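A single protein chain has been removed from this complex, and every other one stays in its place.
Entry: subunit A
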Amino acid sequence: MSFPWANEYKPSHPFMQWMDDRLPLPRLVFNSVGAGYPVPRNLNYFWNFGFLAALCLIVQIVTGIVMAMHYAANTAVAFDTIEMTVRDVNWGWMMRYAHANGASMFFIVIYVHIFRGFYYGSYKAPREMVWLLGVVIFLLMMATAFMGYVLPWGQMSFWGAKVITGLFGAIPFVGEPLQQWLLGGFAPDNAALNRFFSLHYLLPFVILGVVILHIWALHIPGSSNPTGVEVKAESDTVPFYPYYVAKDGWFIGVFAIVFSLMLFYFPNSLGHPDNYIPANPMSTPAHIVPEWYFWPFYAILRAFTQDFFFIPAKLMGVLAMFGAILVWFFLPWLDKSPVRSGSYRPLYKKFFWFGLIPAMAVLFYCGGAAAAEPYVMISQLAALYYFAHFLIVLPIVSAIEKPLPLPYSITESVLGTDEAAQLAPSGSV
């Protein structure tokens, strides 16, 4: 499970020895995020975002539990209970803003984490399971965030829920009954609000469980690194404690400063004003938009405006929206290049920086804009590239690309030389 040079857990205090013989929990911590876990020495700051994501999950669970203490999942009072929390509960305004902006911070961190994975090929063997579990976490996060946004029962809560659950209605034959069964009615109402609350409380703990599997799977091969060259010797690594505890630790401070500036000075800037209007099923908002972190996928949903042969446009949009994330599951097998890191892949790097990133940025922008021209046409071109990137470009690029020469080891990439490299037969990697 770990490298042979990993520090061994040696409890010195008699109580810790007693504990270690019965429930070796301290040993688990020591080997996971302590001195017993050797980590590549050359990680850059993009590798801090995994730790930050775990922190975000904890923040959401803690603030969410407090919010739930004051919330009532009933359409008649849900909106008012949130306002009551903000106005009359001690520090309630802070809990509410921390939870709402915490969700945004969580998604900012997770998008950086995912795109780190794209660039550095973190999904490649032997880390496929780490990647697959990560995509599962992302899907669960999206479901949780969507249901959480419904709970205040404002205008966007209601109409967002109506649009998103309406997507199930696009499924042929079973769509409509399925939609009614999921909602417990013909439109979002008390039954839907209650089950959304129940699931919104449940799913974060499911996420926590999958996060544990994600980290477990990560610890089998160990962390990847910016060169993509696997760890070969002790000189390639440093123990997680104290090195990465210190690095993650101070970077948490940077994250917390950004978070607190959002929370205390711009608490409503990422939310939609319409959600401060209580839900009204008789009055449709001018533009129904989800929260910002769904925008790229919402843009893909809306990009399909024409029926395609016998497939209705709406169904195409739904297929594409889910397909846009499901395609990530196949990434380890779509990108067959043996080189992991984008830094040593000249062609891939170009498609990443000048293709995927701009396409994603455009989809973000168009997903939040009104569904009018020219935004729809622009989003169609961006969505076209998005699918082409994963399904056409990656398989071809990985077949024809000539990667740059890799360093012999992490040590060599950091120090310029590696004594072990002199002894190794030339060309062996």
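Just so we're on the same page, contacts are C-beta pairs under 8 Å (C-beta built on N, C-alpha and C of every residue); 3 or more make two chains touch, one makes a residue touch a chain; residues count from 1.
The rule is simple: contacts and distances are computed from a predicted model.
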Seminar exercise, completed: Out of "Sugar ABC transporter substrate-binding protein", "Cytochrome c1", "NADH-quinone oxidoreductase subunit N" or "Rod shape-determining protein MreD", the chain not pictured bears the UniProt name "Cytochrome c1"
Seminar exercise, completed: Sole touch to the unshown chain from A:A100, A:I164 or A:V238: residue A:V238
Exercise. For the full complex, which residue in A:F46, A:W93, A:F115 or A:Y201 touches the chain that was left out?
Worked result: A:W93
Exercise. Which residue, A:Y276, A:W292, A:F329 or A:Y365, contacts the hidden chain when the whole complex is considered?
Worked result: A:Y276
Seminar exercise, completed: Among A:E8, A:D80, A:E234 or A:E419, contact with the omitted chain is made only by A:D80
For this session: Could you list which residues of subunit A touch the chain missing from the display?
Result: 41-43, 80, 83, 86-87, 93-94, 97, 238, 242-243, 246-247, 249-250, 252-254, 256-257, 260-261, 263-265, 267-268, 273-274, 276-277, 286, 303-306, 308, 311, 313, 316, 320, 323, 330, 333-334, 336, 372-374, 376-377, 380-381, 383-384, 387-388, 390-392, 395-396, 399, 414-415
